[in-house]
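== chain A ==
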Amino acid sequence: MKIRNALFAVLAAASLSAAAQDLSVGLSTPVTTMDPHFHNLTPNNSIAKHVFETLVHQDDQQAMRPGLAESWKALDDTTWEIKLRKNVRWHDGSPFTADDVLATLKRIPNVPNSPASFAIYTRPISDAKAKDAHTVILTTRAPHPLLPNDLATIHIISAKMAGMGTPDYNSGKAVNGTGPYKFGEYVSGDRVVLVANDKYWGQKPAFQKIRFRMITNSAARVAALLAGDVQMIEAVPTADIAKLKTDARVTLASTVSNRVIYLHMDSGRERNSPFVTDAAGKPMEANPLRDPRVRKAISMMIDRNAIVSRIMEGEAKPAGQFLPETFHGTSKRLAPEKYDPDGAKKLLAAAGYPNGFGITLHTPNNRYINDEKIAQAVAQFLTRGGIPTKVDAMPSAVFFSRGSKLEFSFLLAGWGAGTGENSSPLRSLVASFDPKLGNGAANRGRFSDAGVDAMVHTALTTIDDTKRGLMLAAAADKAIGELTGVIPLHYEVSTWGVKKGLAYKARVDQYTLAHEVTVAKK
Partner candidate 1 sequence: MTALLEVRDLVTEFDGREGRLRAVDGVSFSLERGEILGLVGESGSGKSVTGFSIMGLVDAPGRIAGGSVKFDGMELVGMPDGDLRRLRGKRIAMIFQDPMMTLNPVLSIETQMLETVLAHDAVPREEARRRAIEALGLVGIASPAERLAQYPHQFSGGMRQRVAIAIALLHRPDLIIADEPTTALDVTVQGQILYEMQRLVRESGAALVWITHDLAVVAGLADRVAVMYAGRIVEQGSTTEVLDAPLHPYARGLLDSVPAANATGGRLRQIPGMTPSLAHLPAGCAFRDRCGHADDACGTVPPITLKASRQVRCHHPL
Partner candidate 2 sequence: MSAVLPAAEPAPQTPFRRFLEEFFESKLATLGFAVLAAIVLVALLAPLVAPQNPYDLGKLDLLDARLEPGTKGGAGMTYVLGTDGQGRDMLSAILYGLRVSLYVGVVSGIIALTLGALTGVLAAYAGGRIEQFVMRVVDIQLGFPAILVALILLAVLGKGVDKIIIALVCVQWAYYARTARSAALVERGKEYMEAARGLGLSGTRIVLRHLLPNALPPLIVVGTVQVAHAIALEATLSFLGLGLPTTEPSLGLLIANGYEYLMSGKYWISFYPGVALLVTILSINLVGDQLRDVLNPRLAK
Partner candidate 3 sequence: MSKPMLEFRDVTKRFEKRLDVIERFALRLGAAVSGHVVHAVDRVSFAVNEGEVVGLVGESGCGKSTLGRLACGLHEPTAGGVFYKGEPVNGKPVRAVQMIFQDPFSSLNPRMRVEDIVGEAPRVHGLVPAAEVPDYVAQLLRRVGLDPSYRRRYPHQFSGGQRARIGIARALAVKPDFLVCDEAVAALDVSIQAQVLNLFMDLRESLGLTYLFISHDLGVVSHLSNRVVVMYLGRVVESAPTAELFAKPNHPYTQALLAEVPRLDRKNRNFAPIKGEIPSPLAPPPGCHFHPRCPHAMPRCAQEAPPLREVAPGRLSACHLDA
């Protein structure tokens, strides 16, 4: 044993000296393209952020920081002025100008075959003009306070490459960014290799070469880290965290993320919700889930701390709303629901269900951390609390299709606020389903409350951050605190593992950004 440890030390030292030059990273989901505008997907965006940059940069807490834009401000309700950074050069050596921004905005809605377009972020923009080579004026159709958040997702490409198609990006031909790393190699399903951009305008990259390897099986990913094949992995499985914490070869970095795991209930149907039965399992006409008291009772039956400690192994934080309090627009009043099975029983009885009722909880099994396990734990609590609950887990491909067709009565899902603001979950999850406004797109419980709708709508057109924040918080108070439109369970904690000697500042948006890895000083 001793000898082996010694051997490991030697090996570790040997690989560390190499790591000063190169870095291998184990990714949990495959990167499907090198085109930054083709498929709006976390792993793709994550890679794109190494090569390309956005006008607005979000830091590890999703706070807005200058990126390719030095500053931005709203000139009036619908006009924004963006000042661009000077002395930025593309990888091919040409200078970065306003034309590149305009070309980018033009390309985004027109990427052929895009399965998930970035057009949702450019759609509010009705007009873009270059005031000078380094100033852009953007006009929005309506007041759009979230423009900077949207701009933080849009990777700027050089105008020269705007005419290139996705295949040219995948081959690397068109990959010409301003970021700290340049394109090296992309092998679909296997790896992405990036090399340092020595002429980067910001802090010089720490590694000469970064090799991203797609290792989707989490146990194998951990094994690769332990075996020294990679120096960094993302999405460390919760099962291994306790062990890795004590492992001398590895350092962990973790933070509460912007993703909440929540339960959605069919509060839309008046009767005959598909998976609601009476306590004996016979069909039941009434839909108890329409009653806020029942929803509240369900929330009270769940011991969030137990789920966090037993299922998530401590790698989660009990949630009382959609986003942790540090995020903009969150409520200060919404604490995680207290575990109170007795209170829940009383409430259930008061709502007219003293004997409870039966229900099935649907959950994806490959989407969120421990998703189907959480569902089982919830079912445990509900069953014990008088609501016999079955669990039906399925691949997310099936789950979301059926969920959106409202085939479920009770479902577990998660929401990560890409914008880093409470408006995102409020608008998608609890605002009434309304295709015209783009509201309630993920409202699979069809919760609907006119008061909440009004507050969300106003907030979304209020440019003033403070005012908007207060309004969003009030909407959350009503939707969750008062009506229990959804039941938040916990916020996921994202964890990265790096080889001892390296450090990573964990990000709330779950992006793995290798250029933010630093070599720790001893």
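One rule holds in what follows: a contact is a pair of C-beta atoms (placed from the backbone, for glycine too) under 8 Å apart; a residue touches a chain by one contact, two chains touch by 3 or more; residues count from 1.
A quick word on the picks: all candidates are chains of the complex that A comes from, given by their letters.
Since the structure is predicted, the reported quantities are computational estimates derived from the model, not experimental observations.
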| item | value |
| --- | --- |
| Touch assignment for chain A within the complex, options 1, 2 or 3 | 2 |
| Chain A to candidate 2 touching residues, read off their complex | 218-219, 222-223, 226, 237, 239-244, 303, 306-307, 310-311, 365-366, 370, 372-373, 376-377, 379-381, 383-384, 388-395, 397-398 |
